[in-house]
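All protein chains of the complex are present and in place, except for one that has been dropped.
Labels run A and B following the written order; every chain starts at residue 1.
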Amino acid sequence: MINSSLKTLAQMLANKEISSVELTQTFLNRIDAYNPEINAYIALDHDRTLAQAKAADARIAAGSATPLTGIPIAQKDIFCAQGWKTTCGSKMLENFIAPYDAHVITQFDNAGAVNLGKTNMDEFAMGSSNETSYFGGVKNPWDFSRVPGGSSGGSAAAVAARLCAAATGTDTGGSIRQPASLCGFTGLKPTYGVVSRYGMIAFASSLDQAGPMAKSAEDCALMMNVMAGFDERDSTSLNRDKEDYTRELYNSNPNKPLQGLRVGLPKEFFAEGLDAGVAKVIEDAIAEYKKLGAEIVEISLPNTSLSIPVYYVLAPAEASSNLSRYDGVRYGHRASEYTDLMDMYCKSRAEGFGAEVKRRILIGTYVLSAGYYDAYYLKAQQIRRLIAQDFEEAFKKCDVIMGPAAPSTAFKAGEKVDDPVAMYLQDIYTISTNLAGLPGMSVPAGFATSADGKPLPVGLQIIGNYFDEARMLNVAHQYQQVTDWHAQAPTLDKPEGTA
Amino acid sequence: MEWEVVIGLETHTQLRTNTKIFSGASTTYGAEPNTQACEVSIALPGVLPVLNKEAVNCAIKFGLAVNAEIAPRSVFARKNYFYPDLPKGYQISQYELPIVGKGAMTIQVPAVGKNAAYEKVINITRAHLEEDAGKSVHGAVEGMSGIDLNRAGTPLLEIVTEPDMRSAAEAAAYAKKLHELVQWIGICDGNMQEGSFRCDVNVSVRPKGTEKLGTRREIKNLNSFKFMQQAIEYETRWQIETLEDGGTIQQATVLFNPDTGETRAMRSKEEANDYRYFPDPDLLPLAITEADKARVSAQMPELPEAMKLRFETQFGLTSYDAASLTASRELAQYFVEMIDAGADAKPAANWVMGAISAKLNAEEKTLAESPVNSVSLASLLKRIADNTISNNAAKQVFEAMWNGEGEVDAIIDAKGLKQVSDTGAIEAIIDEVLAANAAMVEEFKAGKEKAFNALVGQAMKASKGKANPAQVNDLLKKKLGA
């Protein structure tokens, strides 16, 4: 049951083979058993969760269920959920109980989904290993000595370890796709503006986008049906017709379902810096796509290497301003000892933020400061356009772009903590899509063996043109019809709970 | 050396909207602390701004009123600084691309001493939309300040002029004119006590005849025209004296103390401000089309300049009178209502600027509080025009109306002020007067012109002042064969 698809679970609920309370309790039992070790969840409230499950059962009984009614979902702790502690992985918000709901939370509530708890994450979503969380790191379910990736590391581990039916994440520079790659499941970052950011704690406003993290493309499509949609409270939310993201999944040519699909392979994604084991997995996946009827086109995204410098100007600049509201005045951490207002500000913020967050605030403050704006911020925005134009050119030649989601498999905890630059390079293949605002996915494509002999998951990245999520989901779905990488789950070495 | 003062103004006008610029929280003044501070106003994590359409309309109205360029595309930027009344740690404002560009306003500078009144054009550099900050309240708790965020997020239009003013009087005339204009077009309630209209004044001095601007000091937050004039006069003297004593002026922000009549520099900041402006990624570019402008324009009242010209051509008023009547929308409205009620333009103008203004000034009342409304005053003027009462009697009637003694005709009757215009009755009186004053008649006939006036006086006296003086004159001339 824990491995069942959302569609199957919905059928079981509809057929009364299981109740939402039972299903939810199954996951809660697994969480109680494994979470103390994995640390995927940082806020749990069984009573509240089960009350939602009970309400879902009533709704199912009343015949007004939606496809996600009664399904237990893990929520990244970046989404404000009324009455839930919402920390964003930071000491700054350690005691912050959100007094309102994020749009994404409201959407799941309206669908009748069950909130299993809030998942661990890099502090304010700044990190690629979940090691910047104030609440401690998260273990990769495939190898507890390794990181799950970040920043949505808790959601990633929860999906991989089957501690939820599906989860939400957010992706500013790769925070859904890189952990999806490192933990071996399917994750989608939609086109910027498709999912409302209202109530999602801001890191870099022009890049942040929420998306689903789930066991398959089909599950992601069902999640998208709930998460996506116009919200007038977010000025950057796009006012488009409601879409059914599953619409392309079930009507393909059975023999060559992807006949005629042009897959672009950017040569820059296969250059120096890519782990050989990862490269091999991606090549095999591409070969599989050819069998499905896809046509391979070589393309170039010449400014790929610039995406990291551009990102590390723009994201910290926006973050430095977004995080100014944490001043110890109205909510959040206030220093316990201070002399005057200035001292209160400086101490509260020094104590409340972790090292990586402070570093990024400092970079952001510096690049925006008088005399440097043009050389850094403006320049970065200009190169951002060049990066977006690269994609525009590429999509004249192909329908989707494929490559690795991350340059390597999961690395050891502690391995890159002291080397921010090495950590930042984890996002080399993902950042450019955020800068362009394009949708991107990571799809399990196989395993590469680590130096110490562990098979570790590898994700294939699929990048689509603006608003092409439904097509991308089908491209992933067809691959998942002929492979079973996505269905593989780690064997956890602890005995299961009562379920 | 002769010095010249150079003055520019930055005015923060609170826009008259129901809700805040970026949220649906009420902007009503005077609510209990933080009861109008919604999740956006207090900057909870995750909240986002959405722009208020009415605030944009207000800015367009102002742009149209000063003939300014209205940007087809303007951009909101973040001005970053820490202050407890600024909950996000940045103010959303407009920086490089404001909604309103260059425009101009004509001001009337009143006569002072032997200097005659004159008009002058003041150039508007720009006007941009931004959000107001909250308020710090002192003294609630020992050693602490209290923060009220009800005002945080109230829409402001900051209107910036070129350094075009050359005296405190010009600055005050501009500020008054602007104050009237923003109320005229309905974008600001103009309440200076409540901080709806706040001026920052940049003052510098330079030797007369030179081009280079001196170092300026900014007088912050002036909320009365009187204080503005006093502050500028003091500041100008201070700068000139400082320079004449061999000193230099340091750029500074100063505050005016109305009790001492002096300006003083604020405690110098430990660091130069570095606001780190950048485009707000939570907001998209604001687009204003020609159609938007046309739609807003259609909602606008006739502007004071246009109305002034119309008063001159349509009613033959002098430029001065027309300007005076269009000094405020209330006054102009009052005048127009009198015309609509049948009053003649010139006497109506004279009465509004004369009797009404004098009374309002003496009693420190606004036009809205006037006990005599436009229609009543028009009916009084009609009684003068149709010879029912004399001008002198009209003054008595007006006084009685002001004191609430009733409507025009009732007062005329009650006081017996009706003028006698019946020729027969006046002739009878004149006959009596001529008979009783034979000596005067002789004097007149002997060539003494003065005797005629004396006879008129006698006739008026005999009629108890009610005879129509013009008729008395005519009939007397006829009788005397003059």
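By definition in this document, contacts are C-beta pairs under 8 Å (C-beta built on N, C-alpha and C of every residue); 3 or more make two chains touch, one makes a residue touch a chain.
One rule holds for everything that comes next: contacts and distances are computed from a predicted model.
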Name of the absent chain as recorded in UniProt (options "Trehalose transport system permease protein SugB", "Sarcosine oxidase subunit alpha", "ABC transporter ATP-binding protein" or "Aspartyl/glutamyl-tRNA(Asn/Gln) amidotransferase subunit C"): "Aspartyl/glutamyl-tRNA(Asn/Gln) amidotransferase subunit C"
Omitted chain's touching partners, listed by label: A, B
Selected residue (touches chain absent from view) among A:334, A:412 or A:454: A:334
Absent-chain contact - pick from A:358, A:412 or A:454: A:358
Which of B:2, B:32 or B:449 contacts the chain that the document leaves out: B:32
Residue in contact with the excluded chain [from A:13, A:31, A:281 or A:383]: A:383
Residues of chain B in contact with the chain not shown: 17-19, 23-26, 32-40, 42, 44, 50-56, 73, 75-76, 82-85, 136-138, 140-141, 143-149, 255, 266-267, 271, 274, 276, 279, 281, 283-287
Residues from chain A at the interface with the omitted partner, ascending: 95-97, 99, 192-193, 206, 232, 235-236, 238-239, 303, 305-306, 308-310, 312-313, 320, 324, 327-347, 349-350, 353, 358-359, 361-363, 365-367, 369, 375-376, 378-386, 388, 419-421, 424, 435-438, 466
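In this section, only the chains that are shown with their structure count from here on.
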Whole-Å separation of chain centres (CA-atom averages), chain A against chain B: 58
Interface residues, chain A side, partner chain B - complex: 79-80, 86, 88, 93, 96, 98-100, 102, 197-202, 204-206, 232-236, 317-318, 320-321, 323-327, 329-331, 341, 345, 365, 368-370, 373, 377
Sites on chain B touched by chain A in the complex: 39, 42-51, 78, 80, 82, 84, 87-90, 147, 274, 276-278, 281-284
